[in-house]
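The structure under discussion is supplied below as C-alpha cells; questions concerning it will follow.
Removed: one protein chain of the complex. Kept in place: all other protein chains.
A and B label the chains in the order they appear, each numbered from 1.
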Amino acid sequence: MGENDTCLFRAEKICKSFGAVHALSDFDITIRAGEIRGLVGENGSGKSTFSSIVAGIQNCDSGKMYLEGKEYVPSGTMDAVNRGVSMVVQEQGTISRISVAANIFFGKETMFSRYGVLNVGKMNAEAAKALHAIGVDTIQSDRMIDQLTFEDRKLVELARALYTSPKIWIIDETTTALTVAGRELLYKLMQRVKDGGGAILFISHDIDEIMDKCDSLTVLRDGILTANLEKKEFQADKIRQLMIGRELSGHYYREDTEEALNPEVVLEARDVSAGVLSDISLQLHRGEILGVGGLSDCGMHTLGKVLFGLVKPEEGSVLTAGGEKVRSSSWAVDHGLGYVSKNRDQESMMMICSIKDNICLPSLKNIASRGLISGKKQRALADTWSKKMEVKANSIDTFCNTLSGGNKQKVVLAKWMGKGSDILILDCPTRGIDVGTKAAIYQLIEKLKNEGKSILLISEELQELIGMSDRIILLKDGRVSGEFLRKEELTEAKLIQKMI
Amino acid sequence: MMENSKELSLAKRSFTKEKLRNNFAFLGLLLVLILFEIATKGKLLGQRNLMNIFNNFFGIALCAMMYSFVMALGELDLSVGAIVGFSAAMAAFSSEISIFLILPTALFTGLAVGFLNGFATAYLRVESFIGTLAVSFIFRGLTTYFLNGSVGIPIAMRIFDKNEIKIAALAAVLIISCLLYESCAFGKHCRAVGASHEAARQSGVNVERTRLLAFTMVGAVCGLVGFFTLVRACTASSKTGNSFEFDVLLAVLFGGMPLSGGWPVKYRAAMIGSLAMAVLKSGMSLMGIDGLTQQIVQGVILIAVVVISFDRRNAGVIK
Partner (left out) sequence: MNLRKFTACAMTVAMTASLFAGVSVHAENADPEPFTIGFPWDTANTDPTWISIYNNVKAAVEAAGGELINVVTDNSADGLIDNISELISRDVDGILFMPASDSMLPAVDAMCADAGVYWGTMFRTISDEDIREAMYESEWFAGGCHEDDEVCAANIVKSMADMGVTDLGVINIAKGDTSSDLRDKGAAEGAEEAGVNILNTTYDISVTTDMTKAIESYIAAYPEMNGILVLGTYCEAAIPTIEKALADHDKAGDIKVGRIDFESSLGEYLSEGTFHVSYGGQQQIDPLVSAVILVNRVIGTPIVEEGPANIITPYLELTSAEEAGEFNEYFLGDEAVYTAEEIKDTMIKFYNPDIDAAYMDELISTFSIADVVERHSK
C-alpha cells in the first residue's frame, strides 16, 4: 500500500474472536482522507465489532491499524477521541441523569475546572457553542438529558463527536434514530468533516442512503471482507446480494395491489386527543393493513400507544369491535391486541431474560391450567414460535441481550404470534434491522393479513408504507392530514405533500 | 451460520457465568456449614442445635419466601420489622377481647399495612425504598404509642409455639409461595415487571396490581411472623420485630438475590439465604464469637456476596 498521502487510516488483517466465533477474520480496509466510506453487512457480520475496535471500545486479537501513517493502538474511547477518532452509535449513547453539557464534555470536565471545582456556567456556555456549531439552537445545554426526546439526544451525541473535530468519524446506524431534519443535519456535518480533510466510516442498513451518500463502500459478510466498491459500481441489488450471499428478489413488499376493504371494524379511535394528537378518528378493519405515517414528531407513535391503552386519551375514546372501551394495556392484551414499540430494547422486551420467558409473557394465563403453568407447556409454546419465526439462537433459554437486533424483533413478534392476537399495532417494526429479517417481517405481516388479522403499521419509511399498506393515513402536527388507498400509482412524493 | 455460532458461544459463556452465580449461594452455604461444623467440633448439627437453627431460620424464612416477590419486582420493603411489631401489638390487644382473635388480627393487620405499602409504591409512585421506610417509621411510632410499654397475652398461648405447628405453617407458606413464584402467572409477572416494567406493561401485565399484591402478601406473612413472635414471648413490646427488616434483607442477599430484580431473582435464594443466615448466626454463637466480631463477619460476607452476585449485564453496555 505504501505511504500514500491520501491514505488516512489503514487496518491490516484485523481478527477478533468471541470464544470460538470469528467476528472478524483478516479484515483489511483503507480509508482515504476526504471520503465517506460506507460499511454494510447483515446484523452480526462484524461491522459493529470493527467500528468498536477503531473507537477503542475493545481490542482486536491480532492485526494492525495505522492512523496517518503511525501505528494506532487506542487504549480506550477517550484515547481514541484524543487521537481524532469519534463514534456515534446506533443505540442510546448519552448518559442519563446528567445535563446536556455534561454529556457533551463527559470525560473532559477538567477543561472547565479549576482547583477541582467545576465551572458549570462555563461548561454550559461552551456546550451551547458546540451545539450551535452543528446548527442546533433548540436544545438548551443546561437541561437534563432525560428531558430530551430520543432524536434530540442523538443530536447531542453529534455535537459531542464533532466538538473534537475528528479525523475519522464513525457513524454506526445513527440515521434510523433521526428525523428527516436531523438526517439532513447529519449529512451536512458529514460533508463538513469530509471537506475538512477527515474521513467518515458510515454504517447503515439503508442501502439507498448508502448509495446516495458514500464515495466508496466496503461489504462485510460473516466477518470477512466481501467487496470494496467505488461509487460508480453502486447497484442496490448487487450490494444486497453481496451482503446476504444469495439472490434476493428486488421487491420484498407485497405484490398484490388493490383489494376491497372488509366492512367489519375491529378497532376504532373516536375523536381522540392526547398530547400532540388532537381529534383523531380512525377505523381499523378486519384483515386490513393500515399504514400510519408522518414526520417523526407528528404524533403517530403516541397514536399507537393510545390505541393499545398505554396512554389514556384526554378526550375521546378507543373502542374494540364489541364497542368496548380499551381501558389499559392489560385489558387490551386480554382482548386480542398486540403492540410492538419503536423502542424495542427498552419497551418491548426484557433484555436480561430468556427468549422463552419473553415469548410466554403475554400468554401465561392462556397456558395455565387451574392457575398453574407447567414448564413443559412454556417450552412448547416458546419452541413452536421461535422456530416458526426462525429466531437464530442456541436455545430458547438464550438471553435476549445476546441477540442481534433482527432476532430480538423476531422474538417480540413471536410473543404476539404465540398469544394469537388478532390486532397488531406495529410501531416501526423494521427499524434498525438487516435486510434479511426485514423481508421476513414483511412476509409475516402479509401472512397475518391473509389469516384475517388486522395490522396497524406505523412507519417512518414511506416506501414501506406504500409497499405494505391497504390504506395509509398521514398525520401532521397531531391531526389526520390525508388518507390514501392502495394503488399502484401511489408515490412517496404524494405522501410527503401531506406530511409537511 | 457465523452469526448463529457467535450467539451460541455468547450464550454459552453467559450460561456458565449464570451457573456459577446461581450456585454461588449454595456453595457458600455449604462452606459455612462445613466450616462451623469443624470449628464447633460437630455441635453445629447436633440435634439440640438444629432446633436453634430452625428457630433462627423460621421467622426469617417465612418472610423471605414472600419477600422474593418484592425482590423480583426490583423493589425493597424496609417495613417488615415494623409490620411484625405492629401486628403483634394489635394481636396482643385483641387477646383482651378473645384469644381466638389473636391470629386473625395479626394476619389482617399485616395484610392491611402491606396493602398500604403496595398502594404507595404502585399507585402513588413512591420509591419503595422511601415509601416502606416511611411506613416503617409510622408503624413503629404507632406501636410505641399504643403499647405504651408492653402488653402480655395469656401464657396458655404458648401452646402455639410448637415445632409441629411452625413446621406446618412454614410448609404451607413454602408451598403457596413456591407455586405462586414458579408456576403461576403472578410470580412471572413480578419478575417481568422487575426486568422491565415497560415491557411487562406492553405485554399485558397489570403492573400496578402486581406491585400491590406483592407488597400485600409480604405484609400478610409479616402478620403471621408477628403472631408466632407473640405466642413465643407472650408479650408484645415496642421492640418486637426490631431490625427484622435487615435480617430478612441480609438473608435474601446472602441467598444471592440481586437488588436489580427481574429473572435472575431465584426463589430458592430465599431458602438458601435464610438457612445460611441461621447457620452463620448459630455457628458464631456456638463458637462464642462476640457481637462486635459477628457484625464485622456479616458485613464482610454481605459485601462479598453482593459483589459476586451483582449482574454486570445490567450496567450500561455499549454496543
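Operating definition for what follows: contacts are C-beta pairs under 8 Å (C-beta built on N, C-alpha and C of every residue); 3 or more make two chains touch, one makes a residue touch a chain.
Nothing here was measured: the structure is a model prediction, and the numbers come from that model.
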item	value
Chain not shown, its touching partners among those shown	B
Absent-chain contact - pick from B:Glu37, B:Glu182 or B:Glu198	B:Glu37
Options B:Leu27, B:Ile97, B:Ile130 or B:Ile308, residue touching the unrepresented chain	B:Leu27
Hidden partner interface residues of chain B, rising order	23, 26-27, 29-30, 33-34, 37, 41-46, 48-49, 51-52, 55-56, 144, 147-152, 155, 158, 229, 232-243, 282, 285-286, 288, 290-292, 294-295
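In this section, only the chains that are shown with their structure count from here on.
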item	value
Centre-to-centre distance between chain B and chain A (centres being mean Cα positions), rounded to whole Å	41
Touching residues on chain B, where the partner in the complex is chain A	1-15, 179, 183-185, 188-189, 191-192, 195-196, 198-206, 262-264, 311, 313-314, 316-319
Chain A - residues contacting chain B, complex	18-23, 42-45, 48, 52, 57, 89-91, 93, 95, 172, 222-223, 308, 310, 328-330, 332-334, 339, 341, 346-354, 357, 360-362, 364-365, 368, 371-374, 392-395, 397-399, 401-404, 407, 415, 419
